[in-house]
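Only one structure is covered here, and it is reproduced in the block below.
Just one protein chain is left out here, and the rest sit where they should.
In this document, chain identifiers A, B and C correspond to the written order of the chains, with residue numbering beginning at 1 in each.
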Amino acid sequence: MLVGAFACAHTPQLLARPGTEDRDLVLRVHAAFARVKRRLEALRADAIAIVAGDHVEAFFLDSVPALAVYVGAECAGTFGHYRYRFPIHEPLARAIVEQGVERGFDLCYTQSAPLDYAFYVPLHFTMPEPALPIVPLHVNVYLPPQPTPRRCFEWGAALGAIVRARSERVVLMCSGGMSHFPGTDRYASPEFEYDRRLLDTLREGRGRELAAVTGEELDKMGNIELRTWAVVLGAVGDAKADVYCYEPSWHHGNAVVEWAL
Amino acid sequence: MLVGAFACAHTPQLLARPGTEDRDLVLRVHAAFARVKRRLEALRADAIAIVAGDHVEAFFLDSVPALAVYVGAECAGTFGHYRYRFPIHEPLARAIVEQGVERGFDLCYTQSAPLDYAFYVPLHFTMPEPALPIVPLHVNVYLPPQPTPRRCFEWGAALGAIVRARSERVVLMCSGGMSHFPGTDRYASPEFEYDRRLLDTLREGRGRELAAVTGEELDKMGNIELRTWAVVLGAVGDAKADVYCYEPSWHHGNAVVEWAL
Amino acid sequence: MSAAEPLHYRFPPASAYRLNRCLFALKSDDDFRARFLQDARAAMRELGLGDDDAAAVLRGDRDTLLARGAHPYLVFMADLRLRMAREPVTFEYF
Partner (left out) sequence: MSAAEPLHYRFPPASAYRLNRCLFALKSDDDFRARFLQDARAAMRELGLGDDDAAAVLRGDRDTLLARGAHPYLVFMADLRLRMAREPVTFEYF
């Protein structure tokens, strides 16, 4: 069963809270995360399938999968003094990789890889109590050639069908974005207008338009990570987005979104 | 340009030649390999794109890609006292991974991984002089869930289109099979009749029938590695197979095949 | 959509990750294999193998290993490489 669908920013500054950040802005994003957490509790979810783009942490150039599924017993990551450790919902993870491959998706799987911050930053703030097992789903966003937005959308449609046929109550969450340009001279000037126009499209339930965008456009707009959103959009189809917040910081368009299923 | 297409057995005993093997049989397979080598020289190929199934050497359970492309500068592997080192045809490798991803194949790529014997055993015997650069193409055959034969065939069709649009003279070679069951109690009793029937099908140019076979059937028949043949069959379409040899040893159905393009 | 369970080569369960890691190292990592031949228990501790997995590797019984989730090809090759290291075989008879 697919019981919920969310998008969460994962800007590490939301967690690290260095002096460079606007305190009120960060706290507003935290408030939106707290709303997601309460929703996850209300939805009585059994597992969170979280779609994120690795920041060259789990996978280096020795193996760059376009799409991957984590099917280990648990996964772990470290951020400053934080030590994260999440149990994996193994039956769900295994069903996703087996049925995904059977449906013609060339999935990579891993039973052991460090967990990237794109996974644990949103989970830090939104994990309900008691905690839920997760299924980490990787989409290559940083190491070209990345999967096309269309392919991500198609994978999401298959993922949605697989999840809907399961007995567990599953929440899909995509992590990432919106516009940001780490490591480039555009770092301090994201494309906030692009983000706002896209959010309007999503509010109207026209998420499938993201499937038609090119990879070059995403790169140009600092939105390579919207590939993870395309996966969730593939799963939710024409559902309308409820935008909990859009907070443009000096380096990131921070959005938190729920889709009304 | 696609100028040639071959299938080559890679049984390590062909190289190691231990006392357990039938000398005459092994030498007949060597003779078939020598014929491939002469053909590669006659075809004036610029590169060999070799499709093989990793024997849990390049990839362990930390990263199990369904389909992968090696895009490093060179690749290397070791077998007993042999030290293999092959330059990669980088422009071709990069075109394959970029255009493959653009066409909706969820390819993994690697710039550094040990080279499995499935790659260097056939190349040991068939590499023309002077030697050619290669492009190693991985298909997951040993670690379920593996890509379906149909998906392998589709990938081969895309690969064939990509290669045909290139200016280089490219030979496609698949490595593997035929029936063998390493690590199981079927090791000493392969399904030779299954192999012979399949070879008849291929002689008649009906290779696309392999796309309809299930993964379970391949597993049952000791032919999980025929996925690499399915890739080449996708590229050559209805071309007829010229079977250079089929040599059933006590543990392997050793075949060497050329497709008449 | 889900495929039937294959007969010979199955999905290696996450619970067997360390066991398969050990078999993979015996197959492909010459340094690990040498350490294993010196002191098998110490080598297996490096990889965090549990007692039952370690006992199964020491016993080397294929059925026990497979029942614990080991991959058949890794069992086969780990055993072969250990045997080759213990009593080097002559290759290239012809």
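The criterion applied here is as follows: a residue touches a chain if its C-beta (ideal position, glycine included) is under 8 Å from a C-beta of that chain, and two chains touch if they have at least 3 such contacts.
From a predicted model like this one, the values you see are computed outputs, not experimental measurements.
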item: Left-out chain, listing which of the shown chains it touches; value: A, B
item: Touching the absent chain when the full complex is considered, from A:G72, A:P136 or A:G222; value: A:G222
item: Identified contact with the non-displayed chain, of A:H124, A:R186 or A:K240; value: A:R186
item: Of B:E90, B:E209 or B:D242, the residue in touch with the unshown chain; value: B:E90
item: Options A:M1, A:L61, A:A76 or A:C245, residue touching the unrepresented chain; value: A:L61
item: Residue among A:A7, A:V26, A:C108 or A:L198 that touches the chain left out of view; value: A:V26
item: Chain A residues that touch the omitted chain in the full complex; value: 16-19, 21, 23, 26-27, 55-57, 60-61, 80, 114, 142-145, 181-184, 186-187, 214-216, 219-220, 222, 224
item: Contact footprint on chain B, counting only the chain that is left out; value: 71-73, 88, 90, 94-95, 98-99, 102-103, 111-112, 162
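One rule holds for everything that comes next: only the chains that are shown with their structure count from here on.
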item: In chain B, residues with contacts to at least two other chains; value: 61, 144-145
item: Per-residue overlap in chain C, given as positions that touch at least 2 other chains; value: 3, 11-12, 17
